[in-house]
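Before anything else, here's the structure in question.
For this depiction, one protein chain was excluded, whereas all remaining protein chains were kept in their positions.
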Amino acid sequence: MSSKTQVGFVGLGNMGNPMAKNLLKHGYPVVATDVFPEFCKEVQELGAQVVQVEFTHLFLHLLCNCFYSEDWILCILQIVDNPAEVADKADRIITMLPSSPNVIDVYTGPNGILKKVKKGSLLIDSSTIDPAVSKEMAAAAEKQGAVFMDAPVSGGVGAASSGNLTFMVGGAEEEFNAAKELLTCMGANIVYCGQVGTGQAAKICNNMLLAIGMIGTSETMNLGIRLGLDPKLLAKILNMSSGRCWSSDTYNPVPGVMEGVPSGNNYQGGFGTQLMAKDLGLAQNTATNTKTPVPLGSLAHQIYRMMCARGYANKDFSSVFQFLREEESQ
Amino acid sequence: MSSKTQVGFVGLGNMGNPMAKNLLKHGYPVVATDVFPEFCKEVQELGAQVVQVEFTHLFLHLLCNCFYSEDWILCILQIVDNPAEVADKADRIITMLPSSPNVIDVYTGPNGILKKVKKGSLLIDSSTIDPAVSKEMAAAAEKQGAVFMDAPVSGGVGAASSGNLTFMVGGAEEEFNAAKELLTCMGANIVYCGQVGTGQAAKICNNMLLAIGMIGTSETMNLGIRLGLDPKLLAKILNMSSGRCWSSDTYNPVPGVMEGVPSGNNYQGGFGTQLMAKDLGLAQNTATNTKTPVPLGSLAHQIYRMMCARGYANKDFSSVFQFLREEESQ
Amino acid sequence: MSSKTQVGFVGLGNMGNPMAKNLLKHGYPVVATDVFPEFCKEVQELGAQVVQVEFTHLFLHLLCNCFYSEDWILCILQIVDNPAEVADKADRIITMLPSSPNVIDVYTGPNGILKKVKKGSLLIDSSTIDPAVSKEMAAAAEKQGAVFMDAPVSGGVGAASSGNLTFMVGGAEEEFNAAKELLTCMGANIVYCGQVGTGQAAKICNNMLLAIGMIGTSETMNLGIRLGLDPKLLAKILNMSSGRCWSSDTYNPVPGVMEGVPSGNNYQGGFGTQLMAKDLGLAQNTATNTKTPVPLGSLAHQIYRMMCARGYANKDFSSVFQFLREEESQ
Partner (left out) sequence: MSSKTQVGFVGLGNMGNPMAKNLLKHGYPVVATDVFPEFCKEVQELGAQVVQVEFTHLFLHLLCNCFYSEDWILCILQIVDNPAEVADKADRIITMLPSSPNVIDVYTGPNGILKKVKKGSLLIDSSTIDPAVSKEMAAAAEKQGAVFMDAPVSGGVGAASSGNLTFMVGGAEEEFNAAKELLTCMGANIVYCGQVGTGQAAKICNNMLLAIGMIGTSETMNLGIRLGLDPKLLAKILNMSSGRCWSSDTYNPVPGVMEGVPSGNNYQGGFGTQLMAKDLGLAQNTATNTKTPVPLGSLAHQIYRMMCARGYANKDFSSVFQFLREEESQ
């Protein structure tokens, strides 16, 4: 464990928080920061707990002789003021931020990582952002002699907590193993996608197709029900036929068809409509900028955008079934 | 075999032809008709072959004593002039026709089945048509004391030839077993869907979701390729993630990603764009008439319609990938 | 006035009522019916009033000698039991009905017009229906030696009351003048469109383009406002540029931009979203059946359909601006 050098972490929100915790669990000293002090505090407390629990488990009971102190914990989890300080203390840094402007600021801003990054540092950005921004950050990092990789995740807060995220990684292939060493602490699947930006591309592509499949499944189930089909039977028929997709066989949007999915829980939990709208916006911008026609992806974006405007922002994205379903009064 | 009474068959086109042949193969005497005399002739020849081959195989070599003649063959495969004559000779009739107007004519026209249908007859329509027309036909049949069921198929000419079609059956549940006896000769899956019209509904719903998934997969693969992803790798990532669908994992539209699919053969064979446009038109009419919103289904219909106008009518429906892909010169 | 023979009228709803009244006003004796007795009663009362007022005005005060009685009124406005009776008493009949099935029933049903229609009768249908149904009715009428024309209207209840409707007329050109004689009593513009069904076609086409223009204007105004433009200024710029359309310059959907339009009155009055959805459904069916690609028309239909499901059914169709506008809470 002594061989594990400090890992930097910027962005301790809903996703970053459990990810950083998983790094600690795997024995990596972490130096972290966030613009919101309360996020830092929360991680600090969680970190302390983690260390306590883990070390109790791993060491106290294995060794008869145990010593640890709050100071020591603070040593393995250190909160600093800004990204530049993180870069000053760690040469492997993971960032997990809400959107492109945050990433630009955290890397190239006045207190950004690149102000104090060391030559040869490995910078891994797990935010979901425009691939073009990933490429810009990679170019800026290269000027400082550092390596930038994009590694957005699929899987929500649950997968982040249990360390079961999927990471889609873009960047120099020769750095992939170094990235994988850290990402394995937080995810179950680490997929190399190609040059910088392709991790984002894979993420955006998957979510665009997911949204299309979900709206399509919702329309289809609704139409079938209107035409007199039993929803469970219809789902069964689709799933044994060419209409089959993840949204029909694993995450069916019609209440009562499947158990353990948000449609069975009033569309609580899961992946929020607002987050889907954000990812579809990225897909749209990327498609526009590369002059790629994406007619259904584009309409899917508009539908999730209209839903955000009609009170569905925080419901799971499968609530599009509810949005499309005509109300009794009509 | 002697217990098998004559089965009527109306519509001996690309699909009806091998379906009727499979009934013959299973030992059912068939009385058939079509508006095109050449279709009748073809089946007659095929029927003769079938009988020859099958009987040679099943009987000649098993029994030492064999007698059969052209007359005898004609006896088990009889071509008559019109649907009314079919109904005069058979009390179980299968119809396989291109579109709603043909079905209306074959059942209720001046020489239609209902002119001479016997009480208690079982009428099975395997055409893909508007469920509302199926309901009209069922009501008209009921007035004559006959039972009408809709049983559209999924699977193309290949599945029709090999007897591997899927039948989606709508109609009175107590008649399902009687229908199944015949349909089993022609299909591998016989699914009961509910009251009359639900077989059509299931078919239409599946194909609408299929079209959405196929266009969505094509857009997504195209966007990913533009963003620098390797198509095979992207397909693999989608297929292990929530973007997975039949069009991505079984019938990928990008040439080179999978073998044995139309995209690998210049989009020859498979399910024609024109046929998909027809089914989407049915879905659209049905959705319009039931006031069901189907935004992506509607746009999918328009895209396949535009493709028909741009020279893609006879290509496999996965050629939408080619349609969306920007040409080099742009 | 004595030369004016009785005119039949079937369908005395919101539109038919004032239309029939205008025929009375122009001195035509009317024999009318409706499936709803209360509609008949209402017209009878209105008719009496009309006659009283008009005759008071036109005759009592002009002539010194006046005689009229309730009996006489009933003579010029006669309510009968069904369309067949109307056809028995009048050889010029106008029908104004909600949808295709009603028209089919009123013309070809068991008590339909065609049961008792006289040879040489002129039948004018002002309902907005599928042009294919108009053609069917014309063919059925022709078999009885009668002439059928389609003459749907544009303009709402207000225009019907004031006699300012626009009639789009399809049918034999040599009958147009005969139709025009009557239609002039109810409308300001009587446009000959071509063979039977083209009146409907013109109506459907106009309303499809209207819906597209209205949604487009709403999207554009909303986007402009978001980008910091003053709505009145933006409307002015559009209206002097190539973005100009009826929805931007005559019926602007943004509250406060224009006076005297539904957007200034919480989208009350005007042309209901549900009615627009109906017309777009006709356009959609017609386009599907003629294999015509109408991508924006199709999406416009879906949007109005979604609005009906979200509580906008009875608001003016310009309320799509409100539907698209994101709520403050998002």
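As written, the chains take the letters A, B and C, and residue 1 is the first residue of each chain.
Quick note on the criterion: a residue touches a chain if its C-beta (ideal position, glycine included) is under 8 Å from a C-beta of that chain, and two chains touch if they have at least 3 such contacts.
What you see is a predicted model, and the numbers here were worked out from it, not measured in a lab.
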item	value
Omitted-chain contact residue, chosen from C:Leu238, C:Val257 or C:Ala309	C:Leu238
Given C:Val35, C:Ile104, C:Ala178 or C:Leu209, the one touching the chain that is not displayed	C:Leu209
Touch with the omitted chain, as defined above, among C:Asn22, C:Asn82, C:Ser126 or C:Thr217	C:Thr217
Absent-chain contact - pick from A:Met168, A:Ala277 or A:Val320	A:Ala277
Positions on chain C contacted by the hidden chain, ascending	131, 154, 166, 168, 189, 191, 193-195, 197-198, 201-202, 204-210, 212-213, 215-217, 219-224, 226-230, 233-234, 237-238, 240-248, 250-251, 283, 286-287, 290-297, 299-300, 303, 324, 326, 330
Residues in chain A touching the chain absent from view	277, 281, 284-285, 288-289, 291-295, 298-299, 301-303, 305-306, 308-309
Footprint left on chain B by the chain that the document does not show	299, 306, 308-311, 313, 323-327, 329-330
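One rule holds in what follows: only the chains that are shown with their structure count from here on.
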item	value
Chain centre separation (chain A, chain C; CA means) in Å	55
Distance between chain centroids, defined by C-alpha means - chain A, chain B (Å)	44
Residue list for chain A, restricted to those that touch at least two other chains	299, 324, 326, 330
